[in-house]
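Of the protein chains in this complex, all but one are displayed in their positions.
Chain IDs A, B and C follow the sequence of writing; residue 1 opens each chain.
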Amino acid sequence: SVADFIAQNGGNIIHAEQHTDQEVGIFFQRVEFSLGGFNLEREKILPAFGEVSKKFKMNVSLKFSDENPKVAILCTKEGHCLYDLLGRWHRGELDGTPAFVVGNHTDLKNYTESLDIPFHHLPVSKETKPEQEDKLLKLLEAAGVELVVMARYMQILSADFLGKFKKQGGQIINIHHSFLPAFPGASPYKQAHERGVKIVGATAHYATAELDDGPIISQDVVRVGHRDSVADLIRKGRDLEMVVLADAVRAHLEHRVLDYNNKTVVFS
Amino acid sequence: SVADFIAQNGGNIIHAEQHTDQEVGIFFQRVEFSLGGFNLEREKILPAFGEVSKKFKMNVSLKFSDENPKVAILCTKEGHCLYDLLGRWHRGELDGTPAFVVGNHTDLKNYTESLDIPFHHLPVSKETKPEQEDKLLKLLEAAGVELVVMARYMQILSADFLGKFKKQGGQIINIHHSFLPAFPGASPYKQAHERGVKIVGATAHYATAELDDGPIISQDVVRVGHRDSVADLIRKGRDLEMVVLADAVRAHLEHRVLDYNNKTVVFS
Amino acid sequence: SVADFIAQNGGNIIHAEQHTDQEVGIFFQRVEFSLGGFNLEREKILPAFGEVSKKFKMNVSLKFSDENPKVAILCTKEGHCLYDLLGRWHRGELDGTPAFVVGNHTDLKNYTESLDIPFHHLPVSKETKPEQEDKLLKLLEAAGVELVVMARYMQILSADFLGKFKKQGGQIINIHHSFLPAFPGASPYKQAHERGVKIVGATAHYATAELDDGPIISQDVVRVGHRDSVADLIRKGRDLEMVVLADAVRAHLEHRVLDYNNKTVVFS
Partner (left out) sequence: SVADFIAQNGGNIIHAEQHTDQEVGIFFQRVEFSLGGFNLEREKILPAFGEVSKKFKMNVSLKFSDENPKVAILCTKEGHCLYDLLGRWHRGELDGTPAFVVGNHTDLKNYTESLDIPFHHLPVSKETKPEQEDKLLKLLEAAGVELVVMARYMQILSADFLGKFKKQGGQIINIHHSFLPAFPGASPYKQAHERGVKIVGATAHYATAELDDGPIISQDVVRVGHRDSVADLIRKGRDLEMVVLADAVRAHLEHRVLDYNNKTVVFS
């Protein structure tokens, strides 16, 4: 039916992928089509599609690939994920645009500004947290940010903030430096070292009110051994974190990730 | 000092490896030396070494590579790990000798016996468990078994059994079908599927009284995706389990594993 | 059109997957459907489908999942791949049936026969090769074998043999103990060691007249280091070879592999 709708309006399907979750009985489909020759204007597509979507009780989301979603990055002191992401945008490897960077410390201010990206310093203490989250929310709203990336941001965003940003239509990706659900919370490499694991990992997931428990988008691992100290795990993990976070951000910005039931479908 | 002792007695060091755990201040060393030309008889080596070991407060263990440790394998219905291990012994890839196989079901009896290895059926219920563990202990003692391998044995051995077998000088390796410490306990693939992880793993560890919490010897992982059902995870995991368990058993039988503080040093 | 044809005849599509090779302009599709309620008898399906397939100039292949393709395994002295495959069939993990094993040595005869599978000894010298390949061809024909698996068979099958077996409708999968196209031909682990690579691999591919150059079905790798001797590479490689070969054989027997232009499409 989706293909028919597109064909009847003169569209040309470039790529289509589907998936059925047999257990919960949900069908997922992602259709990429070209607007060249399409006989509906952009704002009329969704209304015209309403009949089809009503018939199958679909949740529909329509994105245009020439839209350029704004992204904000949160960081603290460790810069590898931030450098990596900004580098990718700078050389044109990632969709979207970095709108600004927010740090609760100023360590990464100079680097950010050297690439002509605004840096906001929002230091957070127990007392100032609600106030600072409010400021952040306003910055996000003002810039029209759709995606927040927590690039080793060592603070927990409140459920209140998460709810409000979600209402604005925003989503948040976090990188956790362990192979979740192993070692959630603080100091995962220290935990991993104490447990004596032979492999460590990194996990990029959507942030939810439950700490380190949101839908997983991307994971990767690297072997370690008894010779590796906590410092070695941290060093080896950094490369993982960069690559895993970038992988998740890219998939999200290419509209290839669907989340449901605290899981994700990541289309290819 | 170790090298001196060996050299002074005419021994020849073939391989030596050491490791220092800086945090707890323990020094580990594994020295392989040839007895050709050695001027001490086997049973006199440890007493003669006593002075050195006392001086440095060493824990010393001396093994002869022509000894052939006896191994018992516990299984239930799933045969892949058992087939794999017996195949490796049959073609001479593993040290030691499989003394016998114990199953709480009889599914794997025929295959075991086709390779001329004794199979004992010890069905376990809540009531019969102590009694059956007693029988098992006697079988192990009678055959002089030093290593028990739980090859997807879907029963938990009691702390009492573990303690007694340890007193006999025995050790137990278990394969858990997840990337521990993620998903301990029952149905790890089902748990992994529900959590929506993008990678699953397998972990071989020494069994301790704390379920799935013993020192990890070997781990490996494989990528999965949203298309993989629980059955797919089980299938993909089987190959991991075989290889990870065999890796741990080989390392153990080659006396390359030292466990301390609920961790392992695995020498190469 | 394919879906329409199935639907109109009362069939129910269970799984469908497609792929387009944009460069050469070929479209691939694999459709699994249930015959329950299908209103065409098995032998009438292909003729009835003729119209559709003619229209799109399709190459069509129809397989029934309750057919049980016969498989022959060729081996020499090294048994790990043979043991692994026979074990998988024995415990019901693989489609098809092992019809017989052929060895140019008798090392693996006892194990094969212990599982009640016939073993044929066909020793090969330069002189006897044509004659022995003839015997093999007759054995394959007599047993109705569709797939030959070279499980570390250290002989090269002649182009003549390959051609004749292909005419009988047969296909041949080989495991090469390197990450092809690196290190084709003899002693790949020795070559790898000399080159000082940091990773070694294994490759399962369809055998063609060009040595180690057929379409690749499956590959995997493992890390090695300067401490690893050739013997270590051989040992580490064995586990790879087993798993990679089994993966390729499984995909083939589940009719998930399409080969074209010396490449493969491996559906999931």
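The rule is short, and it goes like this: a contact is a pair of C-beta atoms (placed from the backbone, for glycine too) under 8 Å apart; a residue touches a chain by one contact, two chains touch by 3 or more.
Being a predicted model, the structure only gives us computed values, none of them experimental.
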item	value
Chain not shown, its touching partners among those shown	A, C
Residue of C:Thr76, C:Thr112 or C:Ser218 in touch with the missing chain, whole complex considered	C:Ser218
Contact with the hidden chain (one of A:Ile45, A:Leu122, A:Ala246 or A:Val265)	A:Ala246
Residue ranges of chain C at the interface with the undisplayed chain	19, 21-23, 179-183, 195-199, 201, 215-221, 225-227, 229, 261-266
Residues of chain A in contact with the chain not shown	79-80, 83-84, 87-88, 90-91, 93, 111, 114-115, 227, 235, 238-239, 243, 246-247, 268
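FYI, only the chains that are shown with their structure count from here on.
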item	value
Contact graph of the chains (line, ring, star, complete, other)	line
Between chain C and chain A, distance of the C-alpha-averaged centres to the nearest whole Å	40
Inter-chain centre distance, chain B versus chain C - centres from mean C-alpha coordinates, in Å	34
